[in-house]
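Mind having a look at this structure? Questions to follow.
A protein chain is absent from this complex, but the other protein chains hold their places.
A and B label the chains in the order they appear, each numbered from 1.
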Amino acid sequence: MDETIQAQEAAILEDIGEQLKDYDQNRGSLIPILQMIQQRHQYLPPDSIRKVAEHMEIPSSEVYGVATFYNQFRFHPPGKNPIKVCLGTACHVRAADVILENFERKLGIKEGQTSDDREFSLERVACVGCCALAPVAVVGETIHGHMAPSKVEGLLMRIQIHKEMAEREKEKEKNEQS
Amino acid sequence: MSSPETIRQRFAEIAEKAGTEKAAAAGRTVPKIHIGMATCGIASGALETKAAFEEAVAAQGLEAEIHPVGCIGHCYAEPWVIIDYPESGFPPIFYHEVTPGKAKMLTKLFLAEGDPRFEHVYGATVENEMIPSVTEFPRFNKEKRLVMEKCGKIDPERIEEYIAEGGYGGFAQALEGSPDAVIDTIEDARLRGRGGAGFPTGRKWRLAREAQGEEKVVICNADEGDPGAYMDRTLLESNPHQALEGLAICAYAVGAQKAVFYVRAEYPLAVKIITQAIEQAKEAGLLGEKILGSDFSLEVEVFQGSGAFVCGEETALIRSMEGHRGMPIHRPPYPSEKGLGGKPTVINNVKTLATVPPIIEKGADWFKSIGTENSPGTAIFSVVGDVNHPGLVEIPTGVTLRSLIFEVCGGIAKKKKFKAVQIGGPSGGCLPEEFLDTPIDFDSLIQAGAMMGSGGMVVMDEDTCVADVSRFFLDFTQKESCGKCTFCRIGTHHLLEILERITEGEGKEGDAEQLELLSREIVKGSLCGLGRTAPNPVLTSLQYFKEDYDAHIHEKRCPGMMCRPLIAFYIDLEKCARGCDACVGVCPVDAVFTTRTRKKGIDQELCVKCGECVVACPPEYDAVKKVSPPHLAPVIERPPETRTESKKESS
Partner (left out) sequence: MAIITVDGLSIETEPGRNLLSVCLENDIYIPHLCFMEWLDPPHASCRLCYVEVEGKAGPVPSCTVSVASGMAVKTDTVEVRSLQRTALKFFLSAHKVECKVCPANRQCPLQEMAKFLKVPLKSKDLNPRLKEKDLEALQPCFEYYPNRCVLCGKCLHTCERVKGQSLLTFAGRGIDMTVSFYGGLPNEEISCEECAECAAVCPVKAILLVTG
């Protein structure tokens, strides 16, 4: 497992190095660069900070200071199914915290964490702007409105089933090929 | 040399082209289906609805034009469509909550057979003699749309549609006159910044115009941070050009060569649409070098904000664009003097800028005729919470809170009683019923203790706990505090700690007084607006709902029955129906058990107080009850045999 992660990170760094050629050293490019990395790879691996610092010719600490300031930047890879629970005002008054707790309970992780198998990650977000559908949870790119604690289990089960179906498909393809 | 004539002529050519296209479209008799496709619409299933229409139209062998448009702000009605089918003899009809099934049905019955299905009609969009028009509803006729006027009418991805509706006319007109004339008009119109504080826009522009410096910058701030407001995003997603036009006018007025849209990166659709809008405007010759043959050139770029509420503070926003941590800097110097890269900089909110084009076009007197004397124009709120018709509303200033909540937004949902309205998000305040007749304008709201702020509005019914709502906002500001100054960094932490204590039933004698004391010091002592306004939700709720705090602290009781440590659910055995299992299955933690009489009970030790059982219990029984403080719940012994090990996992 560790080796694959290392290999992944090496590939990410290579990609970043390639992309950085398009950016100048102007300090104003720093946040766009970090956004580019996050967008391509969903998080900022530790070595990417150093890489960006080298490119910009500024101390790594400066890059780190900026990256830790903004909500957008993540330092750990998210799960394959990132779950965001909206805790904006409208969702809050409709007991979104109970939804979040229920996800935490069912997934066995706390908000801000990724499950050990990297299948799920759980996050709270301030507002996804679908207040009339409160409470809202976002799984991957899909927004689920009118959430209820009792819907959490079904939602997770559906993801699990989809995953198993996909695996079975793969298996089948493999068998057919061989 | 530029002359007003050249500008007028060049613009006339562009407008004519767009106009011809519109006329051609209007001339076609095929039915048009307009679908709201902003983020909120998509979240409600607009994509599926659109697909269903496309499929059904094809299956029926019909011809119809499907027109994706932005958001009209009627969130309660999503996904909505307007079907404009002149040949049917009916006016354009507004349908709400159009599911894919409804879409197929409407295609078959209305488009193919000419029956608009009256039972599904929300209203006609224009007055007529056949179908009641939506203009008869307060939601439609009490609103006054300047900023959102074209939202939901045009395809935000096509500049021609904006131009065909008169767009960029204000910009062309501005270019014909002098920059000073533009500023004069804005000053005369008494336009005030819609970002929250209400600073006179004209004065801001004048300061930047007069500031020393060859290069100047103007920035459109769409870094919406309020956790309950989404109008900035909606505007950009539904009509990006109006704000862009306003930004261009602003740049011309202050003499800037560079303009920036500062948009939250978490709004990918808005980022995409505004980027595209800039490209289209450039292609049309409305941005770039020597615009419309004038001497004015303007480059516009997009900067994506990375998510920090404090970047709503101008100096912090500039720091972030310069590639630093977004920590505010003591003012003066103000950005109008020394801003981005040391250049004089004007930062205006999206709504402010989107208000500019109609003012230039129709004049200051027209603008002043709308709303109140000191805050003319309109105000946009995202109204959420316990109202029947939540969504975005744009009303002339001076309308009372009562009218906004009870008429425009349809009153309190579920026939409950109004308790409070929170205005202005994390910087705003919480007002009780006595203030419902307050007119909505900058000064009256501040006088009442709230503020226009970001335009977030949460309406709360009697089952809401204001102490908990204060805790919610403080939790937000505390997390968003940049950490620079002492009062905000450590002070908001202490406020939150006390509020947490109170809402968890651990409140101590003197906590309310301590809250007030610390709040007042934080207001005075903080460096920037975030810290100075962070205690507002606490201060106003303490002022108007002291009895709520007292109940929490002294009686360990939550009057709104929201604070979970202070409430309990129980099942009224008199009402519970034998053999009904509705509440058992929905409980996420298996806290509901069957008693020996085959009625149900709740295991208080396991219960997480999510309230699912209340929802599940059939209304004719209405057997699940909520009480505060929790010891009021009658004890029902759980038979030991019903105590299963927590659900056996299939793995």
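In this section, a residue touches a chain if its C-beta (ideal position, glycine included) is under 8 Å from a C-beta of that chain, and two chains touch if they have at least 3 such contacts.
This is a predicted model, so every value here is computed, not measured.
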Option touching the unshown chain, where A:L13, A:M36 or A:I58 are the choices: A:I58
Touching the absent chain when the full complex is considered, from B:K290, B:K479 or B:K546: B:K479
Contacts of chain A with the absent chain, listed as residue ranges: 49-50, 53-54, 58-65, 68-69
Absent chain, residues of chain B that touch it: 308, 325, 327, 329-330, 333, 478-487, 489-494, 497, 514, 518, 521, 524-527
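Here is the rule we use: only the chains that are shown with their structure count from here on.
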Distance from the mean Cα position of chain B to that of chain A, given in whole angstrom: 25
Contact set on chain A toward chain B in their complex: 26-32, 34-35, 65-66, 69-73, 87-90, 92-93, 95, 98, 101-102, 105-106, 125-134, 136, 143, 145, 148-150, 152-153
In the complex, chain B residues that touch chain A: 39-40, 42-44, 75-76, 78, 225-230, 233-234, 265-267, 303-304, 306-308, 320-327, 382, 384-386, 390-391, 422, 425, 456, 458, 460, 464, 469, 472-473, 476, 482, 585-589, 608-612, 615-616
